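First up is the structure itself, then whatever we jot down about it.
All protein chains but one are shown in place.
Right after this comes chain A.
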Amino acid sequence: MSITRQPALLGTSGIIFLAVLFAASVLVPVLNLAVAPDSAVHVPTYVVSLLGKYLTYALLALSVDLIWGYVGILSLGQGAFFALGGYAMGMYLMRQIGTRGVYGDPVLPDFMVFLNWKELPWFWYGFDWFPFAALMVLLAPGILALVFGWFAFRSRVTGVYLSIITQAMTFALLLAFFRNDMGFGGNNGLTDFKDILGFNIQADGTRLTLFVLSALALGLGYVLCRFLVRSHFGKVLVAIRDAETRVRFTGYRAENYKLVAFVVSAMLAGIAGALYVPQVGIINPSEFSPANSIEIIVWVAVGGRGTLVGAALGAVLVNYAKTYFTSGMLAPYWLFMLGGLFVAVTLFLPKGIVGTYYDWREKRRRHDDIPAAPLAAPGPAE
């Protein structure tokens, strides 16, 4: 009599999450295009892009939750994978500018002309072709994660040490991308984009499409992560998080499981970066800064580590707060608020918003399940 209570691919919260995403990708375009600009419910295009940016952050947070929440890998360098995906997309967008740049060079992006370069560096080849750039969005972060993870996990670097070397990795990339002779635009990065796949990047329709694509990517990313963590593979991941030694003695190669999760996570972050860049219009080395990567951890902690939905929710909430507070009088204090938020969540809401909700729901369900057993539990004294 094997009753196997396997959680559904999409739990209640998953269905709500996808429904909200779907509703947003229908409502936002309608409110942007079909509602008069002077109406109270009109969504201006800059807000569409802002929301689109939040969604890419949500996907980035999801990628962190997959490895931090389910495998216990606290990566403080996830921003590096996001930025690499962003750079791959940025290179494609640069190549689309063509002769419309300030210097009007048909091949070389402006910054190369400015640096007096005569020809396109070899690593820029192919980026004028979208499918190649799209492949690089996955491969650049994926291969970095594969190589980095291969060495780190095989050497059994775990815990704080792993966090520190992920941070060192993103910091090294930050320094490298700052250099002009790296060939990625140095300090200024890549910007001044014109077209994406032939569509004007500033046009309302393009912005809306990017927003909807971001929602779609987030939705698919969520379903993929859910599928992974529910599988036998995912159960091994959680087992590694909780008792890695036991997993090894049970005959699983923990390092391979970590590596697969790490690479998938890096690719998701790369996709998020690629969708982020056309919506904000710039990618520069500051995306590699360790502070960015730490911020992602705060989003996930606020929303609820190991819940997937919580990571996405946390990303949107914290970034909404960031937009709200950094555009007013409180702007200079934002970092204090962010730090305070992290401390407060760690102290008072260690499981984050969604994790706390799950606990509450579980407690209530159990309360309902167990029929009144007058002798089992000591009741309140009368």
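Throughout what follows, a residue touches a chain if its C-beta (ideal position, glycine included) is under 8 Å from a C-beta of that chain, and two chains touch if they have at least 3 such contacts; residues count from 1.
The rule we apply is simple: contacts and distances are computed from a predicted model.
The UniProt record for the undisplayed chain lists the protein name "ABC transporter ATP-binding protein", from the options "DsbE family thiol:disulfide interchange protein", "L-serine deaminase", "Molybdopterin-dependent oxidoreductase" or "ABC transporter ATP-binding protein".
Considering the whole complex, the residue from A:L228, A:V280, A:I294 or A:L341 that touches the absent chain is A:L228.
Contact with the chain not shown here comes from a single listed residue; of A:S39, A:S155 or A:T250, that residue is A:T250.
Touching the chain that is not shown, out of A:V20, A:V238 or A:I294: A:V238 (per the contact rule at the top).
Counting the whole complex, the residues of chain A in touch with the unshown chain are 1-5, 228, 231-233, 235-236, 238-239, 241-243, 245-246, 248-254, 256-257, 259-260.
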